[in-house]
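Missing here is one protein chain; the remaining ones are kept as they sit in the complex.
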């Protein structure tokens, strides 16, 4: 009943009956003409501002700290080298094909092949750690929660479906020294030539970079996916892979410093840009395609206890009021059963492209709402883009 | 041991890129020597309340040394509780402390796994001992408190070769940071303590040039040629009590003086860190 609950202080009311509490601020009673707002003071379509700080970690090749309200996540990207010899299902034919594609700059077909390469050899490894005490229910010492697993998987599939990373930039080539003199004509050289199809002395694919993308939640106050994805994008854009030379004797990739002559090798397909890194190792910025931005909202129903019956009868739903709460915080997430996440990218010539739509639970969000939500996501994209720069 | 609940990456082993000619290059370049006086600790930045969803939290950053490639320690600590114990646990007349220390995968030169390794468990045990002596445990019967320290960045020289075995010395610095940051987070959580406890490290080092080993506080392993022994102290200044002492290394038994001196220097280091801690706590309230 409304009458007795009014006598409680706000904090007590919020704790005892969070749903009516949020409802009351969203739908103020007729006498008061306060604007509809959430208990956290935001308007329903207002997201928390994003703060991004990059390059703060010195052991990672790229890093970002993203803070939206009280949700803080750190992302570190680290490249490690996967020699092709370590890939059990390695198909040299395919890569030979790709290499030719590269040289002929046939962009159209390469996309499909490259994506397979990225996925087949598992070159992107995103993991999300929530068990840092970032919220009271996430304590260490237990296996990853379902939420952590789901988030990792969602980031993984989005990374692949958005083709954020070009597999070309992850290849490490080895060019055998051109056999000018006959002193090079050793057994090994011959074998290498045989491997390199028809004795072609062209560059061979020796290894791949594997990008370990580790996310650590420092603080969690709702909407972990948007923050995590923003951190992944910011960290990838910050990533500078060191220039390496493949050393066939050591079967390892060796870091190149400026003092080293770089005549016989090409580190990555992209041109090596002198990095301003302090420790004299050459680095190349990782090319990142596009800027997909995730935008999540939760649907807050007017009725608290009608969850099951509402699903049964759609008419009842229509009559009920509901609010779309953008970028929900932790207390709002517990009250909403229906969420929608849309990933958009407006970076390609100003046109908004929808990269992914995920919707969970509930029956309220329909075609119209999703269509309208694209505009909201577009607005969010601009906010995040501005924060990235 | 693939963990099905995580994304494990490629089946084949991946290796970090090797440096040019092993360790030879670095010895020439990075042995810069200590840039501070022997009894000065590095600058610390401490802030409480970084994780609003926790009962208490703190963030500690220790300044990087002047040289490039050396990262400072970055720690984040959350405290959850006092809260009720799990139903299965027996009655306890006092608060039960559980501590976790975890390196982030990107915290060190080598990528860390997600499972806790023995050194992390070791750090957790030492941290618990250091804090248990400071908490007034019987103010909170039948409750528990979880203290979680995430090492976002380890105190480690990126370029120094592993062969030197300085990983174990890094642990000492990490522990001292963990103690300080956890103490701040406990105060932020409003858990009764008899004092603030801070960590301090002293080490017996020998540098090239002069043969006599000397004692320094807050050592950075890469700044010294060899560390002979080190100890990490957790110290309560108002009580003049040591709650945890961790000593590692090699000292001649004949020279008991040396050991005492080392501990005293460790206490000195801890007291210095404590001043920063108290100052920071005072600021948050004011």
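Couple of notes before you dig in:
We call the chains A and B, going by the order they appear; numbering starts again at 1 in every chain.
Here is the rule we use: contacts are C-beta pairs under 8 Å (C-beta built on N, C-alpha and C of every residue); 3 or more make two chains touch, one makes a residue touch a chain.
FYI, contacts and distances are computed from a predicted model.
Look at the chain that isn't drawn here: its UniProt entry, checked against "N(6)-L-threonylcarbamoyladenine synthase", "S1 motif domain-containing protein", "Chromatin remodeling and histone acetyltransferase complexes subunit" or "Exosome component 7", names it "S1 motif domain-containing protein". Of the residues in chain A, those that touch the hidden partner chain are 1-5, 7, 9, 11-12, 14-17, 20, 136, 303-306, 309. Residues of chain B in contact with the chain left out of this view: 49, 55, 81-85, 87, 89-92, 134, 136, 139-143, 187-190, 192-196, 236-239, 278, 281-282, 284-286.
Assume only the chains that are shown with their structure count from here on.
Residues 57-60, 63, 70, 72, 74, 76, 78-83, 85-88, 121-123, 125-127, 129, 132-136, 139-141, 143-144, 149, 152-153, 156, 210, 212, 214, 216, 218-221, 242, 244, 247, 250, 252-257, 260, 278-279, 330 of chain A touch chain B in their complex.
On the chain B side of its complex with chain A, the touching residues are 5-20, 25, 50-55, 57, 64, 68-71, 76, 78-80, 83, 100, 102, 104-109, 111, 114, 116, 146, 148, 150, 152-154, 156, 158-159.
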